[in-house]
Structure formats: structure tokens, C-alpha cells
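With one protein chain withheld, the remaining protein chains of the complex are depicted in position.
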Amino acid sequence: MKKKNLYFLLNISVVILITFFIIIANKNLDSYVIRILNLCAIYIILGVSLNLINGFTGQFSLGHAGFMAIGAYVSALLYMSPELKEANYFITPLIWPLSVIQIPFVFSLIIAGLISAGVGFLVGVPCLRLKGDYLAIVTFGFSEIIRVTFNNLQNVTNGPIGLKGLPIYTNLWWSFGIAILTVVVVKNLINSSYGRALKSIRENETAAEAMGVSLFFHKSLAFAIGAFFAGLGGALLGSFIMTIDPNTFSFLLTFQLIVIVIVGGLGSITGTIISAIIITVLMELLRSVEAPMNIFGLHLPGVPGMRMLVFAILLMTVVLFFKKGLMGKKEWSWDGLFKKIFPMQREIEKGN
Amino acid sequence: MSVLKADNITMQFGGLTAVSKFFIELKEGELVGLIGPNGAGKTTIFNMLTGTYKPTKGKIYFYNKEINGKGVDRITSLGIARTFQNIRLFSDLSVLDNVKVGTHVHIKSSVWKTITHWPSYLYEEEKIHERAIDLLKIVHLENLKNHLAGSLPYGEQRRLEIARALATSPKLLLLDEPAAGMNPQESKDLMKFITEIQNRFQLTIILIEHDMKVVMGICRRIVVLDYGKTIAEGNPSEIQNNPEVIKAYLGVEATNYA
Partner (left out) sequence: MTYNALLQNLSNGISLGFLFALIAIGYSMVYGILNLINFAHGDIFMMATFFAYYAIIIFSLPWGLAFFVAIFLTILLGVSVDRFAYRPLRNSPRISCLCSAIGMSFLLENFAIVVFGGRPKAFFRPEIFTKMHTLFGVRIHSVSIITPIIAILALLVLTYIVHRTKVGLAMRAISRDFDTANLMGININKTIAFTFAIGSALAAIGAILWALRYPQIYPYMGIFPGWRAFAAAIMGGIGSIRGATLGGFLVGILTIMIVVFLPALAGYKDAFIFIGVIVVLLFKPKGLFGEE
């Protein structure tokens, strides 16, 4: 059968396998492990969406936490019940009509994503002519402005108190489902003509423009789509950890995503996926280092800050010694896998 | 049919006048050479024609439509393509992808159709692939199609740049020193190549070059620039015998190439 159809069937099989995995996991796995699986999936969403902007289009944005915050708050404000809202907004009541709205989780996600995308576009516009460090600063600035604004709009976001007692809608279906969606969308985009246009901007903006690639359209595209999925990720995170406040989405979070993307490889979706899983697991393992432990009767005091210290060292090590990260710009693909298993085939194809 | 008319365009950067009242009118199918000493303003003129710079004074018409101040990508979509003096390839992309980027400007599929792998998009991708392969065959690079553009030797990088520019389906092609760094045999091949693609794609071409063999060999009309001003215009033998030109630029060399 044609190669394309084979690969398509293989992809479908993977999705089916994941479906079975989720069913089995929900029945049999420890809730702690399920928690980790959910977090892995969410970080895959966040990492891949960040890589679209930073890695593939070459726009080094430090504003991802801001898009996540918007996604989290917008969706929460839409799916929270009026009673829950009243309980939360005890100092300053929530403004109408938000105080009475309640819509199903799925719609709140879609709207959250779209609004994040809109903000992503708005952030991208001023960044059009900025490069490198300046772009990073401006996107970071926007993220901080969002954080500060959320911290002050008591009648909309409940200010520094944040929102507590959020219902847990996020489960393996949602997190894995949206993770797969993110990977498929970004992958299809990257391997298309639009994807080549984005990469050409990363390689050489002047030449890209000269070849007819509109910098405005394509940079906005990257920011909008990246922000869309960041918003979804933020929303899923919110409904998972049950409380959100403006400081949940701080630079620390963006930093973790940057580490994930750099370690995985700035131009590789596969790398980001692997890296997101490794780092999420690592973060959880290190969490135990921060809390006091009792091992064989020995009381080891917790070492707070150790987690982030290890992360910082990890980032420095990769940046200094393994610049391309795990995968560099390479992707894993069915094609690549077959070429490894059947090298004779590769020789024949090379002759073509 | 007037392809291009640059109507006394001037380019000033602060106090410096790089190009002064440059005039040219090109008909379809012409192959014009633009020569002059380094710093004469030749690349600046290219930059004005492609929209990188907006002329301080004067207007530019492409097929009788004014293109002053339009964006670079817009002008490319209208049909003007260029190569660069210092090669600007997409180094970390494959040779094939470099050429494919050139086709993007005329793509019909929307982002939505692309992401959902709509059949019309898949069909368009196939066509893009075929066209890119064809262009690579013309520049004899199709065997290297999966190599990274940055890994190619210099001469092949130059050819790739031309293939990429051709991918944008231009009507007017601006070549900025395509023969730079080539040996005599390569230059001869380049001359043949340029005339071939001109016929095949029905292009109008402006060529900036320092290699007089190439310029005198293929250009039927030559414009000479010095300190931002046109000092001579005519066919090769007229230019070679023009005292102003000889004084400013050519020296004894070019009289041997008549």
C-alpha cells in the first residue's frame, strides 16, 4: 500500500493505543501516577506551543505564562458556578454578566483559547520589528503587565486572593486529547508551506521577505496559534490544581517551559514531547528532595529551592554543552524509523 | 509593454545621497546590465525596486502600476524577485525546502485547510513538490535536494538562490553579482544559464555584475552608474568606447571583450 496511507494507519493505531492506555490507567493506576500523566500531557501542550513561536519561527518569546493566565482565568470565569463565584468574590463581587454565566467546560476551553489567541496576536504585532533580546524583554513585559493587571482587577479576577475550589474537569481524556490535538496541529502546520515560511523567517528574515513571505502574517500566525494552545494548557492546569492566582503564572513557569524547549531541541516537536515528559517526572521526583524525608530512621531535612537549582543547572549545562538539545531540529517520524529498520530500502530510494 | 519604469528615483540617507535621479525603462524580455564601481549605488537601486528602501524622491512603476512604498513581500507577489550579493539562503533548511519557500507567496490553500489536510491542500503540496524538483533540475541540484543548504559549496549555493528566486514565478528578475567568485568556465555556464532561463520563463532581467565578460556577453543594454548617477547607457560596444565610462571604471580590460 502507499506509504502515506501506511503512516496514516500507524498514526491512528497510536491514537487507539493511547485510548486503551487511558482506559486502563483510569481503572488501575494510582492517583499519584495519574496526576503525573496529566501534568506530562499539559506540559507537552505548553512546550509544543512555545516551540512553535520560539523554535520554529525563531521569535524568542518569554510571554507564555501570560497567555496561560488568560486561558486559565477566562475558562474558570466561564465554567465556575454562580455560587462558587459568590463564595470566592467575598471582598469585591464579580461584575455582571460574569457573575451569572456558567457554560460547559468544553465551551469555556474554546473561548479561553480564542481569547488567548487574540491576545497572542496583539502581543505579536509590536514585536514585529524586534529581535533577540528586545523581543524577549517585550514579551516578558506583556506577561508581567497581564499578571499585574490580574492582580489588581478585584472585581474581575478576585485580585491576589485568586480563585479557589475550582472543579476538577481535567482528566486523562482532556489532557491527552488536547495534547494530541496540539501535536497534530503544530506538526501539520510545520510540515506545510506555511511551516516552511515560518522556518524561513527563523533562518533569515530579509531573505524570507524577499521571497514573498509576509512577516506580519506569519509572525502573527505563530503567536496566535502558540497562544491559543497556551491558553488551553493554562485552562487545563487551572482545573487541575484547583486554585489559580496571578502568581501561578509567573516567570518561573515560563522558565520551566523554556528549559523544556531548550532541552528537547528548539526546532523539534519530538524533542519537546520527550523533554516535557522527562522534566515533568524530574520535577516531581525533586519535589521529594525539597520535603523532609525519613530514610532508614535518618531524618533528612528538606532542601527547599533544590528543585529550581537543579533546573537552572540543567539549563546551563544544555546551553553550554549540548546546544542543540536532545533532538536539535530533527524529528522522529515513521519514515525515519523505517529507514533505520530497512536500510536497503533507503539505498534504493537514494538512487531515485 | 513597459515592465519597469523607475522615474528619476533618488535615495537619501540622512545627508548622504546614495542614488540620484535614476531613470530606467524596461520592455518585456530585455536583459539589462547595471555596472559601476563599488559603492556606486547598484544594490541600493535593487533595494528600491524590491521595496526594501522607499525612494526619497521619484516613483517606480511595475507594469504601469505604482509600487513605491509597498512592502517587500507584496512586491515579490506582484512579480519581482531577486538574489543577494551576500548569499542569503535558509541554511538549516534543505535545498528542496529553500526552493519551496519561494512558491509560498502564491499559495492558494488557507491555514485552516492546511492544518486539516484538506484534499485541495494535499494536491497543492504535490504540485509544489513537482515544481520545486523541476527548478532544481534546471540548476542541476536535484541530487542534493535533501542536503542542508548551508552545507553546499559556494557555487551551488549561488545556483540555489537563483532557483529559489525563480520559484516565486517572477516576471522581473534582479540578479545581484551572480558570477561573483566563479572561475571562467563557471562564468561561461552562467551566461548560458541566464539566457536559457530568460527564454524558458519569459523573464525580464536586470543584472548587477563586475565580471565584464558576462555583462558584455549577454546584456544587450548596459547602464553605467558612478556615485549614484547614471553616466552612460547603451549597447556593449557603445559602453566600451564611452570615454566617461572608461575614465570612471572600465580601464583597459573591457576593450578586449568587444
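By letter and in written order, the chains are A and B; residue numbering begins at 1 in each of them.
Quick note on the criterion: a residue touches a chain if its C-beta (ideal position, glycine included) is under 8 Å from a C-beta of that chain, and two chains touch if they have at least 3 such contacts.
Predicted model, so just to flag it, every value in this text is computed and none were measured.
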Touched by the hidden chain, restricted to displayed chains | A
Among A:18, A:84, A:110 or A:138, the residue in touch with the chain that has been omitted | A:138
Hey, which of A:87, A:148 or A:181 is the one touching the hidden chain?
-> A:148
Identify the residue among A:87, A:168, A:181 or A:319 that touches the chain left out of the display.
-> A:319
Of A:22, A:258, A:274 or A:326, the residue in touch with the unshown chain | A:258
Write the list of subunit A residues that the hidden chain touches.
-> 54, 60, 126, 129-130, 132-134, 136-138, 140-142, 144-145, 148-149, 151-152, 255, 258, 262, 266, 303-309, 311-313, 315-316, 319-320, 323
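Just so we're on the same page, only the chains that are shown with their structure count from here on.
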Subunit A to subunit B, mean C-alpha position gap in Å, rounds to 42
What part of subunit B is in contact with subunit A in the complex they form?
-> 50, 52, 71-74, 76-77, 81-82, 84, 88-93, 97, 100-107, 109, 111, 114-117, 121, 124-125, 128, 164-165, 167-168
Sites on subunit A touched by subunit B in the complex = 185, 188-189, 192-194, 196-197, 199-200, 203-204, 206-215, 221, 267, 329
